[in-house]
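The structure's right below; bear with me while I get my questions together.
In this view, the complex is presented without one of its protein chains, the others remaining in place.
After this line comes subunit A, so read on.
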């Protein structure tokens, strides 16, 4: 009896020790050898980014001309008063230029010159003059009462307003819907990208009748290049052009006998682009977004061709644009036919006319807003570059905010994805990209707060690049399709026969122990 009891005891101990070895050695070993490599990610900082408060600040320097402030007022005005030289200039434009030479303001900042009420520099009904640089002239009657709201207005025109920022964030963050027009405005412009490809295409559907020549090299140099040089801090631009023959529009224009011309309705314009786009060819050499500008010379049988708007009126420019895609202009050439037309007719395109339209479309598509200024404001005429310094600043403000928003969403969604799918391998280089994106984002936000627009834009671009590189890294895909059920199909032939005896004997030991305790309890009673 005693020997069997000893024997039973030994069996139980053996079962327990095997179970212990399996649990202490086997399970960790299996866990370690089949685990996927996941580098450390700054999860806390990413979570902080998810509810990020953006704070923009712009430096405004207010300069009072001599005679605008009385000494007692001077004490009340919080800003340091600089008494500037008197302006002997006859026009605001000259004043603007001379003031610009006086102080070079860094990008993102503003200088507001307050001139005496009696000054004749500005016309009667104009109180605020906005220059081509980062300067504004201000004429105020009751200085202290009106100064702050006026400067706020100036700031909204020249730097950023609530609607700009909302528009920049509209793609990323769901905000309360504004009015329809502002949404349309925000959807028209291309999204922020480190580079853009601009392609001018001349469509000649009828090379038998028209031999079309355009001096695109010269036109690009004269009209487009100055604007792009100015926009260089924002993004890299590359320009090319091509001529496409036998490229047809997708719709048949209708003949309007009253005007003896062919017309394209605004409803049918939506169908024009698709068939043409197949011919345009994608950009083989880069993955930046492409801005297409098409100049369409209608064939001799469908000429002249006019675009009609919703009110059945001819569109003066004979052009239209498609949001985030580009612009199309129809260029009628029947003026070249002459009395005895011998086909093919040589046609020399007036590039000034064409480029005027394309330049306006380019400004729209790049998001240079030309909203109407509030009453009493006078905006300086466009300079030769086609873009004032403050317009560039405005663009940089909204682009920086957009970049920050984009990079934040990319990084947070990547972190979320990695958190949800445990099978994905996270390599060290991805972790590094993620941390550098987070660092750049934090720097960009800090610079925005400090009002250093140039640095903020730079950091936000770096953040976008790093976050996209991390998000689209091919190594993230490697173990994604390794589902659990297949793993178990492989493990079960080994694990089932091994674990069942262990479990059974453990159960048996437990039940015996319980029975023994019950017997002891009964004995005690």
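Going forward, a residue touches a chain if its C-beta (ideal position, glycine included) is under 8 Å from a C-beta of that chain, and two chains touch if they have at least 3 such contacts; residues count from 1.
Throughout what follows, contacts and distances are computed from a predicted model.
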item	value
Chain excluded from display, named as in UniProt, from "RecQ-mediated genome instability protein 1", "Potassium channel domain-containing protein", "Ras modification protein ERF4" or "Phosphatidylinositol glycan anchor biosynthesis, class T"	"Phosphatidylinositol glycan anchor biosynthesis, class T"
Omitted-chain contact residue, chosen from A:112, A:169 or A:216	A:216
Sole residue of A:309, A:346 or A:512 that reaches the chain not shown, by the stated touch rule	A:346
Touch criterion as defined above, residue of A:15, A:425 or A:465 at the omitted chain	A:15
Residue touching the undisplayed chain, where the options are A:38, A:191, A:230 or A:279	A:279
Selected residue (touches chain absent from view) among A:208, A:353 or A:478	A:208
Touching residues on subunit A - with respect to the absent chain	4, 7-8, 10-12, 14-15, 18, 199, 207-208, 211, 213, 215-218, 221, 238-243, 245-246, 279, 281-286, 344, 346, 348, 490, 493-494, 496-498, 501-502, 505
